[in-house]
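What follows is a set of notes on a single structure, which appears directly below.
All protein chains but one are shown at their positions in the complex.
We just call them A, B and C in the order they show up, numbering each chain from 1.
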Amino acid sequence: MQVELDRRRPGQSRITTPRKETDTCKILSGTHEGMTTGTPIHVFVPNTDQRGGDYSEMAKAYRPSHADATYDFKYGVRAVQGGGRSSARETIGRVAAGALAKKILKLKSGVEILAFVSKVYQVVLPEDAVDYETVTMEQIESNIVRCPDPEYAEKMIAAIDKVRVRGDSIGGVVTCIARNVPRGIGSPVFDKLEAELAKAMLSLPASKGFEIGSGFAGTDLTGSEHNDEFYMDEAGNVRTQTNRSGGVQGGISNGEIIYFKVAFKPTATIGKKQNTVSREHQDVELLARGRHDPCVVPRAVPMVESMAALVLMDQLMAHIAQCEMFPLNLALQEPIGSASSASELAPNLS
Amino acid sequence: MQVELDRRRPGQSRITTPRKETDTCKILSGTHEGMTTGTPIHVFVPNTDQRGGDYSEMAKAYRPSHADATYDFKYGVRAVQGGGRSSARETIGRVAAGALAKKILKLKSGVEILAFVSKVYQVVLPEDAVDYETVTMEQIESNIVRCPDPEYAEKMIAAIDKVRVRGDSIGGVVTCIARNVPRGIGSPVFDKLEAELAKAMLSLPASKGFEIGSGFAGTDLTGSEHNDEFYMDEAGNVRTQTNRSGGVQGGISNGEIIYFKVAFKPTATIGKKQNTVSREHQDVELLARGRHDPCVVPRAVPMVESMAALVLMDQLMAHIAQCEMFPLNLALQEPIGSASSASELAPNLS
Amino acid sequence: MQVELDRRRPGQSRITTPRKETDTCKILSGTHEGMTTGTPIHVFVPNTDQRGGDYSEMAKAYRPSHADATYDFKYGVRAVQGGGRSSARETIGRVAAGALAKKILKLKSGVEILAFVSKVYQVVLPEDAVDYETVTMEQIESNIVRCPDPEYAEKMIAAIDKVRVRGDSIGGVVTCIARNVPRGIGSPVFDKLEAELAKAMLSLPASKGFEIGSGFAGTDLTGSEHNDEFYMDEAGNVRTQTNRSGGVQGGISNGEIIYFKVAFKPTATIGKKQNTVSREHQDVELLARGRHDPCVVPRAVPMVESMAALVLMDQLMAHIAQCEMFPLNLALQEPIGSASSASELAPNLS
Partner (left out) sequence: MQVELDRRRPGQSRITTPRKETDTCKILSGTHEGMTTGTPIHVFVPNTDQRGGDYSEMAKAYRPSHADATYDFKYGVRAVQGGGRSSARETIGRVAAGALAKKILKLKSGVEILAFVSKVYQVVLPEDAVDYETVTMEQIESNIVRCPDPEYAEKMIAAIDKVRVRGDSIGGVVTCIARNVPRGIGSPVFDKLEAELAKAMLSLPASKGFEIGSGFAGTDLTGSEHNDEFYMDEAGNVRTQTNRSGGVQGGISNGEIIYFKVAFKPTATIGKKQNTVSREHQDVELLARGRHDPCVVPRAVPMVESMAALVLMDQLMAHIAQCEMFPLNLALQEPIGSASSASELAPNLS
């Protein structure tokens, strides 16, 4: 869990916010002697580098394109220090929970979830620069921008450095892949797997777009060009020759690699003077102080992975409940007066 | 409701599937003498032009990029006639419910939801061709492809005709706008307004992408270019000079026009021979018969509007429950022994 | 399903409402060639013996202790014919769904759910008259009041006949048992198994009370008298000597028989003159016509069983999703390139 939190924390490199948070997590409940107990797990991550003073201007005026205005519209209050719930600190919980989901998915089904930066501002990683079958966490983590291609990583870092020094910000795109997802996961109508992923990604701060498989670019093809033809592989499995579907067909996984992209806008809080209005409805100028990310995408990588893991974990659980009751038949069908039922339902007992 | 269903039904024009369904809806329960009764409304829409024979080849082999394979993976059964739940007929329910939601939203809050086709295959409607403030339902419905610009509508229809005659298919993009949405609607963390919209749109058949406001293109701008500056308008309201946010900031509406785009891939079922596999795991060739849409986007327009209306209706109800209890104070706080409470809680009584 | 609906239908005997409904069910969707398809199952049960004229008086005045007044308070409308959603006809859907749940529970886990009438008005079936281990459906269905003890059945029928002829009504108690429920089913805090059962039972029309295990009578014992001591049975299982817990401890099943009781008040609609008020707020007298049950409990028996089955089915699915992922390990963890994964995830394929 701490490893994942460290990938998310502020101050991890020169291209993230200079705010220094260790984001050290402490588990207050839910585990006992190294095992989960079935109780909710309480993870506590205190702030260590908070400077309230930075927020004095922002307390008076709404930051353009930031959530503080709409919060005030909705709730009629402002808790401006650190941005309240619209602060990216809110994503600590997502990453902590995602770390557990990733571990269970890996252990139970061999699922591997990896995200990386595929665009920063106008620097676009070419589609063929990364092989979704083989790309590794090591390659992604080999540089501070989290792009598995070293050459493009350099260009992206340079782009961030350029806006960073003048107090401006930029956005980008994170690509996420999930390998070894069993086929059959997902739902056919409202809760399609791609719908759940889309919701999860658009719930991340600063995200403005989601596309799975061929996405928006798929509209440039005809059906005969776009369709993924099926074939039988050597091991006797139904596979597809191409994967424009992105691993899902009609809301349900087909066993191919799931991949999707998420667009993140440039950070709203910038170190440049902007026109805005105050809570008292006066036109004012705002120069935000605080210490903010020049580009959110390197830190968004673990957030995207975590949300993907949480969605897949939920969907896997739902799938097991709905469609995999059969193999449990033996364990469950026997009345209590049978030794096998006792040991199988509570295997740790014996 | 019938008006909306007619916008969705097959056979409405030469560029949709030639299957002739009247999609006549019949309300079986939930209304009495022209009023809803609080009971679930049962809308019954029977099939009238079903030809089971068309599906004989498809019963044996999986259609590439179609949901029938993943359905079989998940449920171990196939109900191939008409595509089962992965048929676009499933969207009738969405459009019927959406018709009600649109009516309530319009009546209670003046909300107007309009969608139109902004891309068909490689024909792209320019951003400045449509004014989101003024575009009307009449303009959208003035042609069979549902693009408010007559010139581009012609080009789009021509593109569809071209693939239609050779049995191929194409996709496109639907843009949706919602005007007069009160500010403060939405949720700050997991259930952000844009997240709910993204889920709703990705739950539509054939959709592969969603972007709100500046979307993926927003990553080409810096924060100082992208931010929407606030100002006070003449009526004393907090407004934004630009609207790259697409009407939402941090999950909550800001009172500006909400707009988003949805990408739809080319229809999977085509009248061209494709390689695939059979349920018995044999490599086979498939030539689908059936009668399918050469391009789904004209019929997707009412689906997108309907899903947007359902999301906004849900969020408006949640907002009222959470944040608008105050004005109800008088109606609810009085004990039963007061005439005003009786009449206000059940206004139809007197 | 029809068998269960016949146990619920009006007009089944002289002690139920004389309204003659065959309650013939027709499945409109969700099955294909005798198998469920994973699609929602649409069961259609039309009314056949509706006499609107019976409701003319009731349309003007509120029936004492009936839902029609509160409906009007809440929704401001009245759909009085047949009682709208507060009619017992609403329970058809519960019984139809419960029939499926009972079948799956029996098939997958050997769970048997049986309910019977244990009190009618002041006729109380003694606790020791029925052996929860051995009582059968045949015994319960051997008489029209659904009490497995023939002697008490006669007394109960006599009690109903007595009020029936003078247009009055009486209530009673239904006892329900569930045998062979695997241990470990349920949830530890808010969604305790007994809590879910209580909600399900109090959602039935006319129910006013629920108790599980020793219930209210358990408050007459001390802890040392009440506690169920554990012992090891011959088959090596942890069992309890007594079962005052009613098969649940702290929200989770312990493998013993689950049993609970539900109190049903006398039917509100009676054929006797009562004082009430009209919608126009005038004090009036009401003599209800309609044809109503003199005692609802014989028909409540399949309703109670059905709701119990739905709760247990839900909880079993939740349990499998949360705690039984382990045995699925092999089926799910293998990547798509393995034959075993393909066949196990979609067993019907080969």
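Structural remarks
Simple rule for what comes next: a contact is a pair of C-beta atoms (placed from the backbone, for glycine too) under 8 Å apart; a residue touches a chain by one contact, two chains touch by 3 or more.
The shown structure was predicted, so the numbers you read here are calculated from the model rather than taken from an experiment.
Across C:Glu33, C:Asp220 or C:Glu234, the residue that sits in touch with the chain not pictured is C:Asp220.
Of the listed residues C:Lys102, C:Lys119 or C:Arg146, the one in contact with the hidden chain in the full complex is C:Lys119.
Residues 62, 64-71, 73-75, 85-86, 90, 119, 121-122, 163, 168-173, 183-186, 188-192, 194-203, 205, 207-216, 218-232, 236, 238, 240-241, 244-246, 248-255, 263-268, 270, 272, 274-277, 281-283, 319, 323 of subunit C touch the missing chain (whole complex, contact as defined above).
Touch with the hidden chain on the side of subunit B covers residues 38, 104, 108-110, 179-180, 182-184, 188, 233, 235-239, 255-256, 316-318, 320-322, 324-329, 331-339, 341-342, 344-347. Although one chain is hidden here, its contacts on subunit A can still be listed: residues 32, 35-39, 71-77, 79, 84-85, 279, 281, 345-350.
Definition applied: only the chains that are shown with their structure count from here on.
For the pair subunit B and subunit C, the fraction of shared interface numbers is greater than half, so the two copies use mostly the same residues to meet. One finds 26 Å separating the Cα centroids of subunit A and subunit B.
Chain centres here are Cα averages; for subunit B and subunit C they lie 39 Å apart. With touch defined as above, residues shared between interfaces to two or more other chains in subunit A number as follows: 183-184, 188, 236, 238, 255.
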